[in-house]
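With one protein chain withheld, the remaining protein chains of the complex are depicted in position.
First chain written, first letter: the chains are A, B and C, and each begins at residue 1.
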Amino acid sequence: MKNQIKKVVLAYSGGLDTSIILKWLQDEYKCEVLTFTADIGQGEELESAKKKALSLGIKEENIFIKDLREEFVRDYVFPMFRANAIYEGEYLLGTSIARPLIAKTQAQIAIQTGADAVSHGATGKGNDQVRFELGYLAFNPDLKIIAPWREWDLNSREKLLAYAKKHKIDISKKKGKSPYSMDANLLHISYEGLVLENPANPPEEDMWRWTKSPKNAPDESEIITLEFQKGDLIKINDKKLSASKLLEKLNELGAKHGIGRLDIVENRFVGMKSRGCYETPGGTILLKAHRAIESITLDKEATHLKDELMPKYAKLIYNGFWFSPERIMLQALIDESQKYVNGKVKLELYKGNVSVIGRESAKDSLFNAAYSTFEEDEVYNQKDAAGFIKLNALRLIIAGKNGRKF
Amino acid sequence: MKNQIKKVVLAYSGGLDTSIILKWLQDEYKCEVLTFTADIGQGEELESAKKKALSLGIKEENIFIKDLREEFVRDYVFPMFRANAIYEGEYLLGTSIARPLIAKTQAQIAIQTGADAVSHGATGKGNDQVRFELGYLAFNPDLKIIAPWREWDLNSREKLLAYAKKHKIDISKKKGKSPYSMDANLLHISYEGLVLENPANPPEEDMWRWTKSPKNAPDESEIITLEFQKGDLIKINDKKLSASKLLEKLNELGAKHGIGRLDIVENRFVGMKSRGCYETPGGTILLKAHRAIESITLDKEATHLKDELMPKYAKLIYNGFWFSPERIMLQALIDESQKYVNGKVKLELYKGNVSVIGRESAKDSLFNAAYSTFEEDEVYNQKDAAGFIKLNALRLIIAGKNGRKF
Amino acid sequence: MKNQIKKVVLAYSGGLDTSIILKWLQDEYKCEVLTFTADIGQGEELESAKKKALSLGIKEENIFIKDLREEFVRDYVFPMFRANAIYEGEYLLGTSIARPLIAKTQAQIAIQTGADAVSHGATGKGNDQVRFELGYLAFNPDLKIIAPWREWDLNSREKLLAYAKKHKIDISKKKGKSPYSMDANLLHISYEGLVLENPANPPEEDMWRWTKSPKNAPDESEIITLEFQKGDLIKINDKKLSASKLLEKLNELGAKHGIGRLDIVENRFVGMKSRGCYETPGGTILLKAHRAIESITLDKEATHLKDELMPKYAKLIYNGFWFSPERIMLQALIDESQKYVNGKVKLELYKGNVSVIGRESAKDSLFNAAYSTFEEDEVYNQKDAAGFIKLNALRLIIAGKNGRKF
Partner (left out) sequence: MKNQIKKVVLAYSGGLDTSIILKWLQDEYKCEVLTFTADIGQGEELESAKKKALSLGIKEENIFIKDLREEFVRDYVFPMFRANAIYEGEYLLGTSIARPLIAKTQAQIAIQTGADAVSHGATGKGNDQVRFELGYLAFNPDLKIIAPWREWDLNSREKLLAYAKKHKIDISKKKGKSPYSMDANLLHISYEGLVLENPANPPEEDMWRWTKSPKNAPDESEIITLEFQKGDLIKINDKKLSASKLLEKLNELGAKHGIGRLDIVENRFVGMKSRGCYETPGGTILLKAHRAIESITLDKEATHLKDELMPKYAKLIYNGFWFSPERIMLQALIDESQKYVNGKVKLELYKGNVSVIGRESAKDSLFNAAYSTFEEDEVYNQKDAAGFIKLNALRLIIAGKNGRKF
């Protein structure tokens, strides 16, 4: 393959690893390299990625920088939260949900620039390689994919640094850069490696970059109101903002109150278990609030059907199948359920806790106190319950009369 | 039916409502009434229930009092927690899981005493009537069931009090008795009614009877270690205790640290939405810890299969189908998965937060840092990932080549 | 309730039972009775139902007759077949799928005529009462429902006949009328009762009204071609017909070749088992053909997701929840999957057998012989399989190295 590649689009962060990859692609594949840097809210300066690319000999017209923040939250994060998606009971899929958008945009740049290949900096043991590559192939099945970590022999920190030195790539560490392996975007930050490699170890307090520790969070709680329309957040404290601004605002609130830290061992798609720590301040609030607005507006069986399908939906996203017929089918089902999910949720934030303290929906609440209290109401005749129970029990009664024991 | 009943076993708490029922059964059905009071850790004196029954004319030999605490936790709570059961994303099923045991024991007393009927004090609009009656019928399909709330016309607080007065039943409120409609057992306390009937209202702080408010919980966190064997808790801080003692201890720890409060709107089996507040201090810790020990010991696909089936399992318990072929089938599947779920979890408790800060399993951990780091190891060849991804993508590639868009 | 009803719309077949009900409603409820007779292809003369109604004193303007055949097949049968719906592995839901349309139309007539009640002739132990009533209530939650079979004491054939006689309702049996309890529409005929009440008995040959016995079917097989568009049948043998005409044609072909007989014991929603025999000649062919066109055009995981959800979808229809949020959600998922389900299927019909003997899709086939033969092709590198298998096995390998046995 090496001699056949003419032009490759690299997912480029401006960091050391992808800078080494950039150089390595030029050297090994002797091909033109284009860089693509997406702003999905990772909080790094895009300008410096551009300078770095220029310094590594990339032509200005070959440097692509895109602000994907609004698209990311509107078309990826929000649809996923309609499903209340959680992987393995805990993980809010912060990394997983960003990869398809990056892959799609990168594939589109490849198509538009006539590139025949794409490349990324994900390692050969992780989930991200799968998510990137499934995304590329779903968009352009003819793209060649270069995954340097699976190809080269720079398989240790030392070899990488030696390679960088040899090729005059700046290896000076950014001040304050985390020693952990991290991923960040508008939804979350993840941490892997170092002390985390032993799941018996707690994370170090100074690992966390975003949220306050619950212990250092304000002693006063804060009450906020979130408003939803068709299952999507549209206002915080009655203020309408764009999707990405809403999530930014939620993140700020969550981070301040020590909300959204998570420390888990998860099962990677490629088969092994891995330890990760996550900060998802806004997402943690959003999930709680979305469940709460659904609790008064969504039909019972719609709720249960969503709950039963959620693990499958979350797994698809985790495994990289965002762009797949089955995810799109499930999304159609989920979106269909959200048309009446309108209303407001009041939440109290306090030292790591998100508590729902009120929910209302002017038009779409299915809750009616008259129905649930034990007194009479217009729709419910208590005598009906006898027949309901009797027929629900019928098969058990027949089995019992037949001598079966439970 | 009224003239046919000879002997009825009443689920009797000693409180006002079931005392009225006791009287009403004597009057309306002219039959012998036996009382059954179970100790499932509700924290009320059983002795006073006995006295009350005697004072209402029940013969001593017709008063049945059973301590079911150990059986409750060992055979109901723990099996349920093996499944990580949560109803509608939030509720830990504290009331639901106690009803089948009460119903079964009550049905057994009926069989043993030759009673032809059973009776309970659950109202005609709630879930508990279903749970009780499905339990009775699964155990003895020939039992007649008297559900006074669905029969009588005492359908308001005033009428009830008038009836009590007329029949000289003591209506003096116990000091400190909650004005809310409550249910309590070793796993939880629930609250319904009053200010909660509007889901836009927050609960009042003094409603909560068990847990400290996170705001009043200790400023110092506390670290505890839970040990599991085959998915069940066996030790706290290296101390072996019986199942019920373990849960008591966990409750104490959780209550102290403000853990396990919940405020939700849920969908009742009988069809309407209802607002409830719950305290599940020990259960909240237990669920988190069980997930954590599974995270290092349970196979990936076993985890996912459990996650996909959990909502159905939880719904069965919520709806009262504990004694049903399908719950037993699911339990067989769940129990089969737990044989290697052995090990220890370290948790930090702090002002409403339960954080996992370590997990280990001497023999059964499937986690191995060597597998998940990006460096080489003995079982994983990074080049394998290319083939893995390619074949996982194959159907998408073929679809793409066929012109399909995602 | 009896004095409150002013106007009731009765689902009226013109047969003896609904004629008795008509009379009984007039007598018991002293209210105006409107009759509604739907043509869903049951093969009976609507004109005679009209005459009968007139003869029982119904005013001409109160007699509603609607030809629902096209709507039935287009909007109910075809959407259901997109899902390959089968209840309990066998039953093609012929009765179940017709009830919601009848109920909806009846409820609409009630709204339009200002009627305050509806009535039907389904018995109190069957599924149809549920299907009718859920349909009524989904369309108009304020309608009162009169289900005579659950109210009156005419609970035996003798009492019914006596009542008819007394009220001068013609009880002379139609010549050739089946002694079985039957339901018929464009999709099927069902039989219950008599000799079928013992599941150890085979049905009598002369019970079957529609299909030839395989033994008497032609000795020559017949080859037909069905064409599908977005999962729906659009042509038979290259001839375009309306939905109902297509099903009629398929029925004719199936009936001729002895196709679509079924004899089962099924589980009713109300809790007991019941024996039924069914003839679904066209539907049996359609299901086989739809599966076949999907086999070359539908993505693998889309197929599997549909297969996993199908039992739930079929159960919803069987239980009467066609008009429910969860059925509509599932339909959205199913319909999303069908956009490329285009092409032709060739089938051979012979003495009860439907055999697929060819399928093709000019534009949307995902089948490519080059991919599946063992030789090289453009999309598949056999070496990729090693990595694919290795990573799929990884968790098993790790478990094995940990000493676990399978």
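Simple rule for what comes next: contacts are C-beta pairs under 8 Å (C-beta built on N, C-alpha and C of every residue); 3 or more make two chains touch, one makes a residue touch a chain.
Computed from a predicted model, the values in this text were never measured in an experiment.
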item	value
Residue among B:S337, B:S355 or B:S372 that touches the chain left out of view	B:S337
Selected from A:Q42, A:Q108, A:N155 or A:N368 as touching the chain missing from the view	A:N368
Listed residues C:G14, C:G41 or C:G126, member touching the removed chain	C:G126
Residues belonging to chain B that touch the chain removed from view	141, 267, 270-272, 299, 301-302, 304-305, 312, 321, 324-326, 328-330, 332-337, 379, 391-395, 398
Contacts of chain C with the absent chain, listed as residue ranges	84, 88-90, 123-126, 129-130, 133-134, 137-142, 147, 149-150, 155-156, 192-193, 197-203, 214-215, 221, 261, 263-268, 270-275, 291-292, 295-296, 300, 303-304, 307-308, 310-312, 315, 323-325, 328, 346, 348, 350-353, 355-360, 365-369, 371-376, 380, 382-383, 385-386, 388-389, 392-393, 396-401, 406
Where the missing chain touches chain A, by residue	299-301, 340, 363-366, 368, 371, 379-381, 383-388, 390-392, 394-395, 397-399, 401-404
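Here is the rule we go by: only the chains that are shown with their structure count from here on.
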item	value
Most distant chain from chain B by Cα centroid	C
Chain A and chain B: spacing of chain centres that average the CA atoms, whole Å	32
Chain A and chain C, separation of their C-alpha mean positions in angstrom	42
Centre-to-centre distance between chain C and chain B (centres being mean Cα positions), rounded to whole Å	40
For chain A, residues that touch 2 or more chains besides their own	141, 267, 270-272, 304, 312, 324-325, 328, 392-393, 398
